[in-house]
Every structure is written in C-alpha cells, then in structure tokens.
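Note that this complex is displayed minus one protein chain, with the remaining chains in position.
In this document, chain identifiers A, B and C correspond to the written order of the chains, with residue numbering beginning at 1 in each.
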Amino acid sequence: MTLRQVLVANRGEIAVRVVRACADEGLRSVVAVSEADRVSRAALVADRAVCIGPASATDSYLDIGRVVAAALGTGCDAVHPGYGFLAERPELAEACAEHGLVFIGPSADAIRRGGDKAVARELAESLGIPVGEGSATLADAVQARAVADGIGYPVVLKAAAGGGGRGMVRVDSGEQVSEAFARATHEARQAFGDGRMYLERFITRARHVEVQVLADRHGGIVHLGERDCSTQRRYQKLIEEAPARAVPEDIRRDLCAAAVELCRALDYVGAGTVEFVVDVDRGIWSFLEVNTRVQVEHPVTEMVTGIDIVRAQLTIAGGDKLPVQQSDVVLRGHAVEVRVNAEDPRQDFAPAPGLVSRWVEPVGGGLRIDTHVFGGYRIPPHYDSLLAKVIAHGPDREAALDRLDRGLAHLVVEGVPTTAELLRAVLGAPDFRAEHHHTRWIEQEFLPEWRGAPAA
Amino acid sequence: MTLRQVLVANRGEIAVRVVRACADEGLRSVVAVSEADRVSRAALVADRAVCIGPASATDSYLDIGRVVAAALGTGCDAVHPGYGFLAERPELAEACAEHGLVFIGPSADAIRRGGDKAVARELAESLGIPVGEGSATLADAVQARAVADGIGYPVVLKAAAGGGGRGMVRVDSGEQVSEAFARATHEARQAFGDGRMYLERFITRARHVEVQVLADRHGGIVHLGERDCSTQRRYQKLIEEAPARAVPEDIRRDLCAAAVELCRALDYVGAGTVEFVVDVDRGIWSFLEVNTRVQVEHPVTEMVTGIDIVRAQLTIAGGDKLPVQQSDVVLRGHAVEVRVNAEDPRQDFAPAPGLVSRWVEPVGGGLRIDTHVFGGYRIPPHYDSLLAKVIAHGPDREAALDRLDRGLAHLVVEGVPTTAELLRAVLGAPDFRAEHHHTRWIEQEFLPEWRGAPAA
Amino acid sequence: MSLTPEDVQSLIAAFEASEWDEMTLSVDGTQLALSRSGRPPAGAAAPAAPPSTAPETVVVGQSGAAAGAIGGSRGTGGAAPPAPPSPDTTATLGDGTAEGALRITAPSVGLFWRSPQPGAPHFVDVGQTVGPDDTVCIVEVMKLMNHVQAGIAGVVRSVEVENGAMVEHGQVLFVLDRAS
Partner (left out) sequence: MSLTPEDVQSLIAAFEASEWDEMTLSVDGTQLALSRSGRPPAGAAAPAAPPSTAPETVVVGQSGAAAGAIGGSRGTGGAAPPAPPSPDTTATLGDGTAEGALRITAPSVGLFWRSPQPGAPHFVDVGQTVGPDDTVCIVEVMKLMNHVQAGIAGVVRSVEVENGAMVEHGQVLFVLDRAS
C-alpha cells in the first residue's frame, strides 16, 4: 500500500512542511485551502491546491466532509492532518477509513483513548506510570473537595477533554472548590462538549518535558529522546529544546521508557508525543497527556537525531517498517526552537494580522526556518499568529542559543510586529541561560522585568 | 592564522552564499555594497554591510582600493572575492597581502599564470596535457594564416586575455584570416588591454567539461570530479551537471588527473577549476583554460560529493589542511543546476530589471535554491540578470532532471520575466534528455525550434 | 479640476507596478477605480477559467459623489466584490463581465450534480429562466447532498462544469444573463 498522493488538510507552516516531506518522498501533494489561503505558500509549493470553503475554519479546515471530499475529488490516497484543526479528531480517521483513504496518524481508537485525558491517565496508572497526586474523573464538587483536601492546596482542576492549557482552573483553598468546580465544568462543557473534570497537585516550579515516539504497523516502536518545553506563556510554548538537559539523566531515561510503554499499550502507529511534568524542586515526575499528532516543536528532535519525523509519518502510513531501531537513535548536540508570532508583546501580545511587506530569512550557521511567510504575504486574521519557527542546532546548548540569537537578529520582518525581540531577550536572560526557568517563569518573573515594571 | 571576519567583495547570490559559509564556519561577515545594493539580501543577512561607492561597478565592486579600505575599516582579516568583478585580478591578491589581509583564493602569481590563456596553455603543453590543434601566441596575421592552413578550417581566433566566450572569432577560410586577425586583435586590445591572439581548431560538436580542484597550503590537492557545462547560449552556461555522464569514464579520469597536475604546477591554493573541451565526434579532448575562483556552478559538485566548496575555501585560507583526501571523495547520484535569469527569452533574452513583486521558492524533493532575491526586491539595472540557481540532486540524471523540472514549475516569480519556462523546455527536450546536445546545440537546434521557426 | 488622461495613465502604471489589488480615486466627480484579482490557485487545473492576473476592471467615469474619497486596499484572495451574505447552500454571487452576466459559484468543495438523481432531468438547462430560490444543482460532500439555489434571477447562459466533476469552493458553476 505505497502512497502516491497526499491531501494536506492544514495550513500555515505545517502545510508547507508536509508538502516538503511529500516532495522528499517522491509523493505528490494537494493542499486543501480556505478562500483566505488561496494565495498561501502552501498552495504555491504544493502540486495542487483545492479550495474547500470560506475563510471560517468551521466551514473549511474543521469540516471533515469537505476535507474527505477534496481528497477523493483530487485522487489522493492519503490525508495528513498536520497539527491543530482536525489532527486529533477520531472522526476524521474513521471517515478516511470509510472512504478508502489512509489517515496519516494513529487509529481512531488510539486517538480516542490517547486523547481523552482521564482515560489516558487511567491507562498510565495501570501500567505503573506515575500520574501525579491527582484523581480519576470526579463525580461532583463534594468529591472534588475531598480529593483536594487530601492532596493539599494549591490544586488544579482539569477538563478530561482539555489540553494545551485549555480547561484548567487553579484552586488555592478548600472554600474555592465548589465554585471553581461549577465554573470549570460549565466552561469545559462549552469548550469541549464534555464537562468531566479531574484534579492534580499544582506544581510551583514545573518543567514540561515530552518524549517523541515513532511506531510502525509491524509492532516496531522507538523513542527519539525528549524535549524540554518549559518556556511557556499562558500554557502556550514559546521555546522548545532537545534534549532536556536540565532534567537528570535517570529521569529522562524513565520518561522515554514510560512513553514507549504507553504508546505500545495504545497500539499506537505513527508519530506521537507523551507529555510529562517534572517537579524541579522534588525531583519527581508524572504523566500529563498524549498528543496523537506531529508537534509544532518536532524540528528540534529532527535536528539532534537526524531523523525526519514527517517523512517517517509518510513511510509508516505507507506500510513501511520504522527507518531505525532504538539503538540507531543517537542524539548529537543541542537544538532550540522559538516560535515567532505576529503579535505585539508590548500590547499584551495582541495578534497583528496584516501585510508582511518584507521578509528575509537568515542563512547558514546551523539555522533552520520553518515558515509559510513570504514578502508580500498578507496574514489573514482568521487563524493563529505563528509566522515562523526558527530553529538552531549547535554542539551544545550555549552554541545553539547563540546561533538562534543570530538567526533572530537577521530575520527581517517588516509590516507586522513580531515577538522576535522578546524572544531574543528571553534567550539572553541569565535565568534562561542557567536553566532556572520553569513553566510559569515567563509570566511571573521574566515579563514583569522585561516590561520595566517591578515584579509582581 | 584562523580567520575571524571576512569581507565579502561581491554581490547577488554569491555574496549570500559566502555569508552562509561564513556563518557555518562561525566567522563574522561584512558585505561591501554599492549604493544600489544597500537593501540587498546579502546586506540583510551579513553581520554588517558597508557602502563602498555608487551603483557603477567601476567605482564600487571593481575598485580594489575601496574594497581593501572597507576590509581594513571594518576590521576584517580576509577578503572573499566571489566570482566575476575582482575575483581573478592578481592586483587584489597583491593589495590584500600588502595590507595584511588574507585573500581567499590562490596567490597573485597563480592567478596571473593560470589566468593568462597563452601562458596556461604553454604550461599545460609542457606537462604533456593535450591543448588541441592550435598555436602558441601568434606574431601576426601571416603566421596566423600559416598555422590555420595547417590545422584546417574552420578555426577560431582567441584572445590570450579573454575567457568565458569573450574575445573569440570564428574563421571559415584562409581568405578571411587577415581581416579577422586585425579585427580580433583590435577588439581584444579594447576589451582586455591585451591584443595577443592564438588559434585553435573549431570543434563542431563540443562538450564543455571542467574539473573542480581543491588545494591547501600544505601541498594537499584533490579533485572533486568533473562537471558538464555544455548547455550554453552565446558561450554563457545555462545548465551544468555533475558528473559528466556523457563523457566516457576513461576520458573523465584523464581530465581529473590533468587538472590536478596543472594546479600542482601552478602551486595552486584554494578552489579552482580547469576547463576542457571534449570533441564528441572524435572522442578526444584538450585543455581550455583555468578559472582561479569559485564557479557559479559549484553547487552541483557540492551535491554529488557532499563537500562544501565555499567552506573549504575559508578553512584553506585560514591555513587548515584539506578536509578530505582523494580517496574520501565519492560521487553520489547526479546533480543539475539551471541559472534562472531576469530575461525575456521571447525578446532575444533582453534583461529585464525591475521589482520582483512575488517570490516563492519550491520546497523539498532534492532541491536547493541559491538566490539573493526576495519578494519586494528591486533588481537594479546595473549588474547581471541572474535571479537564482535552482539545483536538483537525484539518484540518477533522469531523477535529477525531473526534480529540477518540478522545482522550476514551483518557483513563483512575479514582476519580471524569467528564463524558467525556457529552461523547463530544455530539460524536457528529447535531445537534452538523451545527451545529444553540445555547446552550440541551444543556439543552432533548440532555440530555432522553440521559437516556432524552422531550424536554420 | 479633473483627472487628465495622462493622470489616469500614470495612475494605472503606478498601480500595475504596485502589489495593490484595488485602488479607487474620486476627484471632483471624476472617479477612477482599479482592481486586480489575486493569483489563481497554483497548479490547479480547474476546469473553469481562473481569474486573470491582469486588471479586471478599469472604470473611469463621472460619479455623483462630490467628496474626494481616496483609498487603497490589497486583498489576498481573488474574491469578487462583497456579496450579500448567503446561507451555506445558496450560491455566492459575483458581478460578472461588463455585459451584465451573473455567476453562480460553488458553496463548497464537492461533486457537481445537475440532476437530483442519476437519469433524472437536469435542475436547469441553458436558456432556462431561474428565480433566486430555484435549485440549480447539487454539490455533494461525502454523501451529503447540498442543494444549491440560484440566489438571483436570470437566464442560464452556460453551464461551466461537467456533471459529476469535482468543484472547488467559489468555482463558477453557471453563468446567467440578467433577466430583461
């Protein structure tokens, strides 16, 4: 079942990335675009673009029927969902199967079980993987109060269907539980159509570490090491690195083993990521969630392993065995990625769509730029504000950070504000260089100082 | 004598290429720009740009004093001349030496002896390298007539100081010799300040094959295989390939050995190229000239050998030994480069400077794009019309050509006419695919047909 | 004062050299409007003619508006002038050529069907007069049959897509003449 032509059901930099992988594999690519993305880089570089609907994602990128119709109508034999949009919707995997299309990702069942946080948490627990001091799905506010009292405050209420920081409410004392539970349940129902909640101890200085896994249809499964994505703002990752140098090696080894075990239990196929939280102060860790898709930050792993994850997704989907065994996976040097967004960090990161009147990328020096932007491109207001991922590789973390700083200094963007200068300030911050940062460091320590205001 | 900061004394794609190599080697780069190139990609990606003069190349890129002053004034310790402009002017190498700057290239003496066609030809002859049925420097028209009668017509009169197709006059019969010699001598004196002429048999179906050589300051010297640059228009290369698959392997081996021998005799240091002409019909070859600089077409050799020639220039200039021995040089697959120019092939290739309103490059599939163009760039009218080199690598020639065709199809250029469609037609021509082409095939056979006119 | 022909020429030249998609200039009753549609989808071998990259409309004429409104905008898509909002199964309308033609475009990607079921008569044929609420075709998205309504009254001049072919969102399905 070798693939021939792939429908790319996404937009932006990841659509360009998938087109590139298709070209590298000798596959034709068709990009499904909304009306707002007709003149997009993905549309221009793909073998064909097909307009599936209006700018509104609901009637284009989020419409499973239109995506499948576009794949069938253009003679594709496979669908790559990228990340976001439909990437973790089991219904797309099912619709593909129903119409004889290969879904480039795991089975609908694996997406369902891996994507449901409560189910995945229970699975992890059954495998002996630490899941933190938390609960199974909570029946009501009374149970929540009892569990929270047992763990000790602060705790965090999380939506079973949530993810990426959405559907989370911090609770600082027992009196707050009842009201917080009602609000969180209501919000989760609104946002995800699923109000089930669980809760966990709230870690003050947490590091977010995740493990990249690749698995084929023949039982082969490897991990490609871990990434440290602790530099976040409002649960959105700003900077990602590989390897997670600040985490002790024995913990990293345990995380990788746990990730492989969990994916094996899910009968996972393709590229997936298992996220963990590491408690810096206590030196312990616990399972967080499974992401059943390629991650935004996959390039840092590609740069330290030399393995092309998106090409591997394509060959695995085509039925091939994994390109490597675990012993072939060797990490070389250090890689760091920053996400450059069209946002004004001086205006509370307000997204700023508009015309990019000039766009010139830096060259050489261990840099890689993953982007969909070009000079003259008008950023549509309908989607996210990611302009480019700038990734640097170096023999060690310090060299990679220096190279990344040079890359950001020479990324010429005119027409829209960007977060590039802010990111350069982060890269140069002593706390960041010394790896004293954690998932709330940007908001609690860095930004107040950067804004010139006294720290809160 | 490790280098620290390099002045790039050139413009366009090669200036960007050198900046990239500097960044890869961890060196800082300063680009010397004319007033017309202040907002150029090279200026934007380099660590610094310094304006050395007005748009006119005579008072900027061709002014040795200004180039050296810029290098000294910005604290550079080396000068990279690129190709063209001052690259083969021994006076620049001398001025650099005089001011304590490393010239990234061979010695002034090697440039002089290699660059003088008559001297190089005599040197080759003394080494037993075939130089074709031709002459040494001719004293006058009477001697020219006698030599030409001996060789048999047609012959070609060439200026000793010429190169790249300039200073050449074809002579079809004995009666034409006298007038042609007077005219050619006059023209050569005007163009090069040197009227010395020699002559050679005119080959009807010639292939232009050249060998890439790298030599260090410690006596190390290797060749990186050969390139076939037979697809030319008016002696300007349009398409270059590596290896020269159409030339029998024993001849290719002989060419490579001759190139190394010649460069060794010149005490050559750095990257150089020895050009040969191969007579397709008679299966024989002869030495043509030495180019004492990096060539436009160096990327095809980089792609089949995996060796970065411009980085090698930098490390050699810094005093390092060659990164490889001859036995380490292994050719892998086939690579083809096309030069995409801002010219209108339907208007006799008239150059068309102007605003490039959109520029989107293809991604993936064994492609490499070397360019200085970006969306919003205004091509100045003062310099050459090269927009980009599109290079494709594949397991064999057919795959490389197919990938290159895809690359050209997806190179989006708006605002100026380009030669991309013409190049695609060449890549698809049966004669080109079958390697029946030669140095005058484009003009004599392809273009008349492409224009829809009967072949002349 | 009004725009001279030379002014208009230099404006058109400036516009063509720019990357703008639209430009309108009203000076003392003289109005100049320039617009250019975006590049058509790359590599698309769409059956219907893609929008031209050349200026689509150049109108110079006397306008009733006295105020000198000058504006420029640059769009990314090849969208027609704003159409009235329409429900999902109603076609988007676009003003057509200068001869007053109207277009019915696809509300979605999908398969184009001229009849309610195989073998049944076409919803509409060339020469037929249709009203805004008349169904003119079906665009099928994965077994979901979207009945496309004309959205406007007119006489069918041409059918632009073969029965059963895939159509893209926004692709022209029918060209209509204004009902006289």
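Points worth noting:
The rule is simple: a residue touches a chain if its C-beta (ideal position, glycine included) is under 8 Å from a C-beta of that chain, and two chains touch if they have at least 3 such contacts.
Not measured: the values here are computed from a predicted model.
Among the residues A:H99, A:R189 or A:R358, only A:R358 touches the chain that is left out of the figure.
In the complete complex, the residue from A:R252, A:R293, A:H410 or A:H438 that touches the missing chain is A:H410. Screening B:A36, B:A317 or B:A400 against the full complex identifies B:A36 as the residue touching the chain left out. Across B:I14, B:A95, B:V209 or B:V373, the residue that sits in touch with the chain not pictured is B:A95.
The chain not displayed touches chain B at residues 32-36, 38-39, 43-54, 59-60, 63-66, 68-70, 72-74, 95, 99, 355, 376-378, 380.
Criterion: only the chains that are shown with their structure count from here on.
Averaged C-alpha coordinates put the centre of chain A at 39 Å from the centre of chain C. Centre-to-centre separation of chain A and chain B, using mean CA positions: 46 Å.
Within chain A, the positions touching two or more other chains are listed as 44-45, 376-377.
The set of chain C residues that touch two or more partner chains comprises 19, 39, 42-43.
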